[in-house]
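Read the structure below first, then the notes.
For this view, one protein chain was removed and the others were kept in their places.
Chain IDs A, B and C follow the sequence of writing; residue 1 opens each chain.
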């Protein structure tokens, strides 16, 4: 039987009118791609509420893979995140005006969790498809990293055999008409997420291909 | 009767396998957009040969507007150029291994020519269409600026009532899969050039809208 | 007899508390460097008033060389400007709340003037001294370019045999403690301007060394 992939996307934040992560996953909801079934979940850009929303969706959908998607304004590539760290340090308030500074996400959690998505294979396949991509070694310290860490902690604590990780995506052109930041067409982002979903559901073991950073 | 717009695009250079300018204009050749007829011309990335190729195309097609298009690797926006300067200073050789340094393009020419395209209106309309755009104040000192200057000098010397200018475009994603540079989808570039062609053929007088740079 | 070099520096603008150009020239006022005498002039960051201030200083000091210095926030190098263009297009108001858009600086002036400083030799000597430097092909369209153009126009119209040009300098560290922009130590900027002054006063003919830009 086919695998099920849960894609999640954040609501707009920080004054933005849209979030390309949410726009992209809407187009994939209910789709069946190469035998993989896609379900989606909209996520509030709010500390903890975001984690609860996604872990409830995991319980409801029982997916094989969870892929959280968020906007990384200023990046030009699709960037699978390597590692989630146990800290909240918010440069701006979340959508409920919370702004934690240097507080652990889970008091009893480890300092970090690794993504369990095949991040190197994802980068490799995206590039083959002509889509700019690279591994990222930091998901920041705002709600994106928070959700990423929270989901991995939940799966670990509950011993669920579910793959999970986080994918940062660029702005779409409509968001950068005046400011010179890089962007990526929504169509390209949607195509990228299809590839990410299929690769994540079908790759047993990640490849070992250089993808590191000097600093 | 409808106006005619000549779009020109450079051949790949500097080791690149394709030039998005050429890919984009190919898709527009022979098109009729809002009553505007598009003709196109492929241009060798070679000093002087590029100017001859385009001025011959002008004589052959007798267009109302000439829009030269070139790749500006590293830029994230569609950038209409404001000014062409009378200098060649090549950081890399052209496609015939010529590398002039600090030589005037036309010994008897003025230091600079202004684009006669409505560059502020172009930026305004592109942004309205959701496409990142900004005026650029330098087309560099390689073959792009060379052609831009050469075409304006030819039109001036021969007193031709033809509008002309230069539009720099970003890389397309296929060119930046690994390197982190910004890119723009080819579809978006093609749509942008349609808008540039129509606006250039139909705008009598440019708008005065801030578009300058501090430096 | 030794040559005289007039260095000019702008007052702070755009909300900045200091202007590194002004800080740097203050340290050089009255100095005698390798037989070259340095005089300086503080310049209001105001359209036209800036030109009047500097042309009056030229009449008063009768220098052999005029080097206008301005801040280029965001650049990491000392950048001698190649060309001044005949346009004001202000993104922000000047210090007297004037904000011209797409207006020629001199109605009867040519589109552009070339710097008459030996810009390639300047870059070469600065690099030899371990100071980051590159030619810039655009001084923008604000008061820096305005003064640069205005001074060259005045010298041309009055047939004065005075060399003149514009040097953009980076922020100093005090201005960028929080924002991630590049900066350069004030000491390094002062040392750079000493070299620029001496090279400009003593180099008969500029060298032809690649320093161009692709775009």
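Assume contacts are C-beta pairs under 8 Å (C-beta built on N, C-alpha and C of every residue); 3 or more make two chains touch, one makes a residue touch a chain.
Just so it is clear, the model here is predicted, and its values are computed rather than measured.
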Exercise for review: Over the full complex, note down every shown chain the hidden chain is touching.
Suggested key: A, C
Study note, to complete from the structure: The one residue from A:17, A:159 or A:215 touching the chain left out of view is A:215
Revision key, fill the gap. Residue positions on chain A contacting the omitted chain are 14, 70-73, 75, 82-83, 85, 87-92, 99, 101-102, 110-114, 120, 135-142, 144-145, 168, 206, 208-215
Review point. Where does chain C touch the missing chain, residue by residue?
Key: 76-77, 126-127, 130-134, 173-174, 176-185, 187-188
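Just so it is clear, only the chains that are shown with their structure count from here on.
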Revision key, fill the gap. Overlaying chain B on chain C by their Cα positions calls for a rotation, in degrees to the nearest 5, of 180
Practice item. Return the distance between the CA-based centres of chain A and chain B, expressed in whole Å. Key: 38
Review point. Can you give the whole-Å distance between the Cα centres of chain B and chain C?
Key: 30
Check your understanding: Where the centres are mean C-alpha positions, what is the separation of chain A from chain C, in Å?
Key -> 47
Study note, to complete from the structure: Residues of chain B that touch two or more other chains sit at none
